[in-house]
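Only one protein chain is missing from this complex, and each of the others stays in its spot.
== chain A ==
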Amino acid sequence: MKEINYITENFGKYDVFSIDSYMDIGGFASLKKVIAMDTEDIATLLTTAKIKGRGGAEYPMGRKWSQAHAVDRPHHCVVCNADEGETCTFKDRELIKNDPFNLIEAIIIAGWAVNAEDGYIYMRAEYGSLRPRLLNAIKQAEERGFLGENILNSGWNYKIHLYSGAGAYVCGEGTALIRSIEGKAGRPRMKPPFMKQSGLFSRPTCIDNVESLSIVPHLLRDAKPYMEMGQGDSIGSKMISVGGNVNRPGVYEMPFGMTVRQIIYDLAGGIQGDRNIRLIQFGGVSGKISDSRVLDVPYTYEDFAKNNLIIGSGSVLVIDERTSVIDFLRYTQDFFLHESCGQCIPCREGNRHIRIFLEKIKDGTYTDEDIKTMKTFAKVMPMSSLCGLGETAQNALKSAFEIFPEVFTSNRQKSMEAVY
């Protein structure tokens, strides 16, 4: 098995600043097809392809669209979440950079499918250099009548607006994201009300990730190759971002079912200096970790679930033996300590105190009581935090308890050996 290009089919095939060149390779054909389709059929297609949200939450996309369409309130809107803040995740960057028109087409299709009036793209400030190509794509689509009023003589009006983030990780969380689009500081809020009922500007909102959306036009054009790829319930292909101590870090598209070993050694060229793997983190900084025991696990939703891992945002962060487990956990904790919005106490204080405990383990000055308290905190935080950030912040630590118990042992001598 090797790298494939289904989602990335258009990469390098057209001029990203010209709608004509996109239409020459069959662009907007899917949109034309969709306008003649029943909206429920679109959701059914996504359900048949078993597409799960690619931003990290893994919510079935077909179900999301059909639920969004069913909400009996006016002024629906679609939000494209291009705020990929998970560490070592940069697949959306490549999709926007190399195929902006496909994304715009997808957002229009999503709008049609859920009967929306507005589409919003929320892009992180770090990708500011990609703003001109998205603005240009929106403008040219408007000029051609794919956006604006009475799109393709269907009597349907739809607009796309581009918003910028400003370096806050928490804004990738749905409720924080919509607050940021509303022109406020992006602090998450309690749910319910759920997005689909009352989201952006209190309108029914359907939020999708860039990659999830980008698949849709391809699927409408020709679903057969997609349906033939993959394994079991994980159909099709996935964009992954591989980084850390590998020889060829980058974004790859691969069919579900490739093993972790193939990803690391075939796609990403193996580990720098042929060192041993200390640990691998999947699904971004909020993902779970494991060690080389997962190398032969196929990259599918089911196999990952069996091994207590998550695919999440599709990142594979490989850390070699030069970094200790405890250092890795400290870095992760630093990240969450910095990115926690500070609104709810479990997340704000939990992250701070776990950081202190990790420091104590590193220094060898911990007590058994410290380990016990740390474990309690790691258990309580997901149960009591306001949003997804606090709920997932301790995923790495909790999986480390399982995979590397020697680091947290009460035998200090053994623990110190594991740390260094």
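Note that a residue touches a chain if its C-beta (ideal position, glycine included) is under 8 Å from a C-beta of that chain, and two chains touch if they have at least 3 such contacts; residues count from 1.
What we mean here is this: contacts and distances are computed from a predicted model.
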| item | value |
| --- | --- |
| Candidate names "NADH:ubiquinone oxidoreductase subunit E", "Tryptophan synthase beta chain", "3-isopropylmalate dehydratase large subunit" or "Proteasome subunit alpha"; UniProt protein name, chain not shown | "NADH:ubiquinone oxidoreductase subunit E" |
| Absent-chain contact - pick from A:L95, A:M195, A:V251 or A:I354 | A:V251 |
| Contact residue for the chain not shown (choose from A:C80, A:M195, A:V294 or A:L317) | A:L317 |
| Chain not shown: contacting residue from A:L31, A:M61 or A:I181 | A:I181 |
| Residue touching the undisplayed chain, where the options are A:K50, A:R93, A:K238 or A:K398 | A:R93 |
| Contact footprint on chain A, counting only the chain that is left out | 84-85, 87-90, 93, 124-129, 163-169, 180-187, 241, 243-245, 249-251, 281, 285, 317, 319-320, 322-323, 328, 331-332, 334-335, 338-339, 341 |
